[in-house]
Structure formats: C-alpha cells, structure tokens
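Structure provided below as structure tokens; questions to follow.
Showing just some of the chains, left in place.
For clarity, chains are labelled A and B in written order, and residue numbers in each chain start from 1.
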Amino acid sequence: MSSLTHFDEAGRAAMVDVAGKAETERLAVARGRVVMQPATLALIAEGKAGKGDVLGVARLAGIMAAKRTSDLIPLCHPLMLTKVAVDLVIVEPEAVEIEAQVRVTGRTGVEMEALTAVTVAALTVYDMVKAVDRGMRIEDVRLVLKEGGKSGRFEAEA
Amino acid sequence: MSSLTHFDEAGRAAMVDVAGKAETERLAVARGRVVMQPATLALIAEGKAGKGDVLGVARLAGIMAAKRTSDLIPLCHPLMLTKVAVDLVIVEPEAVEIEAQVRVTGRTGVEMEALTAVTVAALTVYDMVKAVDRGMRIEDVRLVLKEGGKSGRFEAEA
C-alpha cells in the first residue's frame, strides 16, 4: 500500500517539502533505557551523592544533541526547538531510564529530536561507566507520545 | 570497589588525560537493531530494489556520525579515525540489524564511535519509515568486539 515519503517516484532521497504544512505547536516524548550490572548502577547512584554526576552530564549531552538532530539525520528539517527536557532515573536493580520531551512551533514534528536526545544521553551514560562494565546495552528506544500536526495524537500502548 | 574514571576525586567531570597511553591500533565493533512491523520491513526491502534505498542512506548517516562522536559525547577525545564501515541487513520478519566497525591508530579506544554510528544509523532508518510505523523500537545496542589498548581484547558472549 504505502510508499516511503522521503523518496521520490524514482527512489531518490530528498528532504521533503513541508512549506504547505501549518506552523502548529508540536510535542514529542521518547524513552529508552541503558541496562547494566547492578554494581555499575550502584556506582552511578553514588555519583548522585557527589562523587560524579553521570546523569547530569548525560542530561546535558541529550539536550545539546536534540539541537543537532538535523545535522545528524540526513533528511531531517532544521527546527527552532522551543523546549528540550531530558530526565534520567535509576531503576533498580539494573537500568537507567531516560525520557526526553521536545516542543516546537513549526511545520514538522519533533520525534527525531526526542529520540536523538534519548540515544545520545544513553551513549553518554555508557561512555562514563564503560571502563567498569563493557556489557551494557541500550534498549527499548521508542516514541511514547506525539501531539500536534495533521496526523493527530499518538500515544504508545503501555 | 571501583570509581568512575571520568570524574576527579571531587566528583568533577573531565576529559581524562590519555597522553601517557601508547598510540596503538584499535578496533571496535558494535551492533544494534531496529524492530518494526513486518509490513514496514517489506517496504524497506522493496526500496533495495530501486524505490528508495533506506539502508544506503542510514549507512552514510552512521559513517558521518562516527566522525562527530567527540562533538556529541561530552568527555570523548577527538580521534582521527582510520576506518568506518556500517552494515545494515534485513532480518525477517521484523528487524533491521546494524553493525559498525571503527578503527583508529590512537591513544584511546573507539567503542563510542562504533556505538554512535549504530545508533545514528538506527535513528535514520526510523526517520525514513516513521510515517508508516510509529511503534518502531531501537534495541540491543551494544559493543561486540574491542581490540587494542592496555585493557586487551573484549568479545561479547553470543
């Protein structure tokens, strides 16, 4: 049935025309998780108590990465994001859960910005603890909420 | 026991000193997966037949992202990568599997570069097919092989 919007009838990739779309308020929320050894998670938890704020560094990296999305993803439109928030929480016994929320008043959605924020925050967590745990995995990165724009509201099932 | 190398004794984040490390040949291989509806995967598979090369675009995005790693991950060292290769394969019925291989002759490893290539390639796949499938997930992003450097060879269990 459907075909891919980022390619023309001859199969050539393009940054698709959004000039005809309305400038509306748009929101996207994405989530993901870094899974690790319980002892690794304990090190991160200790850091929150003053020995090295892994989650604070990763939050910043995620926020900054959201602003670089159109540089990284070839066919993404540049957008003037109006809000980026990234939250990381420790979920015992073995995961850091990450959520990013991105808003824009623009012609196209911000799913990719939210997903980019989550993945770069996850990579940053990984980077800071990789010396003690090489078996970590980034899991379950997905869109959980999308509002605004023609296609309407999307909310992932729990 | 251990503490985090990216923080000093007062808990301050820093790009750690690698001047004392030897310049050796280093390799890292990372993998990950984008999981989607079988119908979505079918669209991507068709594209390989000339209607829009999703995997080719994602490969390029992954390669270019590897070169941007130290811009994205706050405490990563800049490195002159000598090789970056990214491979994406369709795994029926519902996944695109991604592998990135990065090499350097340098003072620090390239795990983060390989992981960044995998995640940005995954995000790019996501971007190009999100109009038809909003429930996709990026899964199981992890290091599978690391060679070179003081800490020796690491190979993930299958």
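Criterion: contacts are C-beta pairs under 8 Å (C-beta built on N, C-alpha and C of every residue); 3 or more make two chains touch, one makes a residue touch a chain.
The structure displayed is predicted, hence computed values, not measured ones.
Oligomeric state of the entire complex in this file, given as copies of the one sequence with 2 shown: 6.
By definition in this document, only the chains that are shown with their structure count from here on.
Averaged Cα coordinates give subunit A a centre that lies 15 Å from the centre of subunit B. Subunit A contributes residues 2-7, 11-13, 32, 43, 47, 50-54, 57, 60-61, 64-65, 68, 71-76, 111-112, 115-116, 119-120, 122-124, 126-132, 134-143, 146, 154, 156 to its touches with subunit B in the complex.
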